[in-house]
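Just dropping this structure here.
Removed: one protein chain of the complex. Kept in place: all other protein chains.
Here is chain A:
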Amino acid sequence: MTTGLQVRNVSKNFGGLRVARDITLDLPAGARTALIGPNGAGKTTFANLIIGALEPTSGSIYLDGHDISKLPEATRVGAGIAKTFQITNLFRSLSVRDNVRLPILERERRTASFLRRYDGDSAVEEEVEKTLAEFQLLPLADHLVRNLAYGQQRLVELALTLSLKPRILILDEPAAGVPSSDSHLIIDAIKRLPADLSVLIIEHDMELVFEVANRIIVLVNGTILVEGTPQEISQDPKVRELYLGAGHG
């Protein structure tokens, strides 16, 4: 059986506008793939197609050989696909600890339970503390997320998503809006991700891309322009033209 995520000839139209065209790619276990491209290339749309927030107009998406193209978002998350948001999307009036606790409870299928306290399960609590410690968030654990600096919120976003223990992780511009003084926190956290986790990073920050990705896909106008190793991509004339302008010699 094929493991990991396979995308086959996926297209998405919004009325007459084609935002994803015939995209085919593989995300095997342990992949560190970066998806780059200019604004409006369709990167976030593509991420939303994988996570199930959008349904493809045509084509199929397979997880471990099973077609998941028609499954709703919640079911895909349960199957092991998770995504961080381009613009931080957290539970702002909950504490950092609750932001990490809630996905763990959801992963363990506990959020339908009425009868016990949400902080009453020692195994869950242990995992919450471990995750907070991993992301150096323990000193902020009892702070409300809305009171944190943006860089810290991005870390919570990452901690929250990883609490789902995904097998396929999509990071949508994880360093967007983070001051350069704090971006090492994000880069370090990405480098520490489990080796068997398959990661797709959508990012504009080339420094981050070249530091963490071992394969890069360039998306332009909803279609894959070129893909290859970081070295191949950096030397590709089409990419150089796209990023540095036609006159670059």
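FYI, contacts are C-beta pairs under 8 Å (C-beta built on N, C-alpha and C of every residue); 3 or more make two chains touch, one makes a residue touch a chain; residues count from 1.
The criterion applied here is as follows: contacts and distances are computed from a predicted model.
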Name of the absent chain as recorded in UniProt (options "SRPBCC domain-containing protein", "Ring-1,2-phenylacetyl-CoA epoxidase subunit PaaC", "Branched-chain amino acid ABC transporter permease" or "Electron transfer flavoprotein beta subunit"): "Branched-chain amino acid ABC transporter permease"
Residue among A:Arg21, A:Arg101, A:Arg154 or A:Arg215 touching the omitted chain: A:Arg101
Residue of A:Leu90, A:Ile187, A:Met206 or A:Leu225 in touch with the missing chain, whole complex considered: A:Leu90
In chain A, positions touching the absent partner: 51, 53, 73-75, 77-78, 82-83, 85, 89-94, 98, 101-103, 105-107, 110-118, 160, 164
